[in-house]
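Of the protein chains in this complex, all but one are displayed in their positions.
Lettered A and B in written order, each chain numbered from 1.
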Amino acid sequence: MNGLLKIQNVSKTFGGFTALSGVSLEIAQGERFGLIGPNGSGKTTLINCVSGTLRNEAGSIEFDGEDVTRLPAYQRTRRGIARSFQIPRPFHSMTVAENLAVPLEYVVHKGSLHMADTRAEALELLRQMKLAEKADTPSRNLSQVELRKLELARAMAARPRLLISDEAMAGLSGSEVEEVLEILFELNRRGITIIMIEHIMQAVMRFSQRVVCLDAGRIICEGAPADIVQNPEVQRAYLGA
Amino acid sequence: MSRMKFWIGSAVALILGVGLPFAPINEYVFYAGYMVLTFVVMATAWNILGGYAGYVNFGPPAFFGIGSYAAVVLFKSLNAPLAVQIAGAALMGGLLGLGVGLLTLRLRGIFFAIATVAIVFIMETLMVNWRYVGGATGLQLLRPPVELYASYTRMLFAVMAAMSVAAVALARYIQTSWLGRGLRALRDSEEAAESAGVPTLKLKLFACAVSGALMGAAGAPMPMYLSFIEPPSTFDLNYTVGSLGGAIIGGVGHWAGPIVGAILLGTLQQVVTVTISSEMNVLVVGVLLVVFVVAAPEGVLGLFKKAFKK
Partner (left out) sequence: MFSLDLLLEALLFGVLLGCFYAAVSIGLSVSFGLLDVPNVAHPAIMVLGSYCTWLLSARTGLDPLLAGGLLMPAFFLLGVLIYRFYYETFEKRGSEAGVRGLAFFFGLTFIVEVGLILAFGVDQRSVEAGYIGRSFSLGDYRIPMRMGVAFAVALLLTFSLSVYLSKTFTGRAIKAVAQDEPALRLMGANPVRIKQWAFGIATGVSALAGAMLIIVSPVEPAMDRLYIGRTFCVVVLAGLGSMTGTLAAGLILGIVESVVLMQFGASWAPAVAFGLLLIVLGIRPQGLFGR
């Protein structure tokens, strides 16, 4: 397997509470990977450790052959890991286009800002997300689905090789879910490895090539979508023991 | 405001600031003007960290003070000219800003704020116990004869005017550039900014250092102005009020806010102090600060914006 992301034995505790315990995972280049698990199972914590928002106490995280465990989040982004946030965090004092200008200026054009035309690039990204008309709207005036798309657009603006989508579809209507799903499929077609965290099972199953289920900070099952759905451990985790 | 308009405006302000002291105007104008301009620089400096990045600094007196005392040390030991004093003061202010930042910027915003309160006391205590600069009783300074202008008040007014223009230009540059966008991003959501590739700690340290350096520079001419230096008036709480108040009342987040705020507060200060009392002045500013923070968070600038939208 051409492992783009290698998570080895990662553990994370908060005070007395163990959020992650010995999690190991390998994700291949170009893969569509699904991460599921009941609330509180540690999905977002794991993602936070991968993106650098949190530091794991034990274990290592390797991206494209490089150990990134000690790197701060912004450096991981510069190496190609991008993520959206479960609860959208737009830069609320800025317009939609300015939101995208930030990663464009700080990641893509880090060395050569004077030559950058970030507006054109931002508009192109927004066009792909079908948000182009909102380019100059203050981001705090967006609707839920528009905020979710902005989250993804901002993550994409950093030109990542690995995109982590953290519950981007939560609370969206059927057609909106379809919209986001189609965007993610398209991104993957262009070669971007995607990790999807979702509760909307049919979306995860349609999208993922491989799925892992977490419960109480541990991996309880790993395999193809069809197998995961039928796994009794997974059903028990969701329905509660 | 377009770039052209800004530079023309700055040039005019500079010419006025440097040229006006030659005119036969009452000395009091330049005395009061010097104080107002000091607050313009202080509020502008405060705004870079407090307004753009959202990190509240209660320590302006510490940075102002270290600038004043650095100037005194340079003058006393090397007979340094004013320009060198200002440069040295800016350096010390910047280093202090960097130091405080390194110590606390990894923590939540409130710990940074508390650390800045601590710094004021520590700096004042250090200066009180340092014989070389006069300790608690202070130091008299023998000023060299004033050059070019009729009096020190006039000359330092001109110096402050030039410094204000430079400070505002710097603030405007930071605000409108990618630096400003990064600072605003980290103020809006530090986690999202990090994930978007913004080196938040480095940017915060940068803002801290620049802010501290400007405040230090503002403090440098003061010993020459008074031909005297002592801890209590140097580490005066008024500088905190003026910086914070000026920026918040004028409008944080925009380079023009501190100018408006400082001029408003400075004028108010002169009026109230002369007609009522100086304690009343602090009370008035305190009340204004609370009122604005609660009711008009975007400051006077924000109020204007809203008025024009209608």
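We take it that a contact is a pair of C-beta atoms (placed from the backbone, for glycine too) under 8 Å apart; a residue touches a chain by one contact, two chains touch by 3 or more.
Because the structure is a prediction, the values reported are computed rather than measured.
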Left-out chain, listing which of the shown chains it touches: B
Touch with the omitted chain, as defined above, among B:V18, B:L139 or B:I248: B:I248
Omitted-chain contact residue, chosen from B:A113, B:V146 or B:L201: B:A113
Of A:K6, A:R79, A:H92 or A:R119, the residue in touch with the unshown chain: A:H92
For subunit B, residues in touch with the removed chain: 50, 54-56, 58, 103-104, 107, 109-111, 113-115, 117-119, 121-122, 124-126, 128-129, 136, 188, 237, 241, 244, 248, 279-280, 282-283, 285-287, 289-290, 293-294, 297
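Following the convention adopted for this analysis, only the chains that are shown with their structure count from here on.
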Separation of mean Cα positions, subunit B and subunit A [Å, integer]: 42
Parts of subunit A lying in touch with subunit B, wherever the complex brings them together: 51-53, 72-75, 77-78, 82-83, 85, 89-94, 98, 101-103, 105-107, 110, 113, 154-155, 157-158
Residues of subunit B that touch subunit A when the two form their complex: 178, 181-182, 184-185, 187-189, 191-201, 253
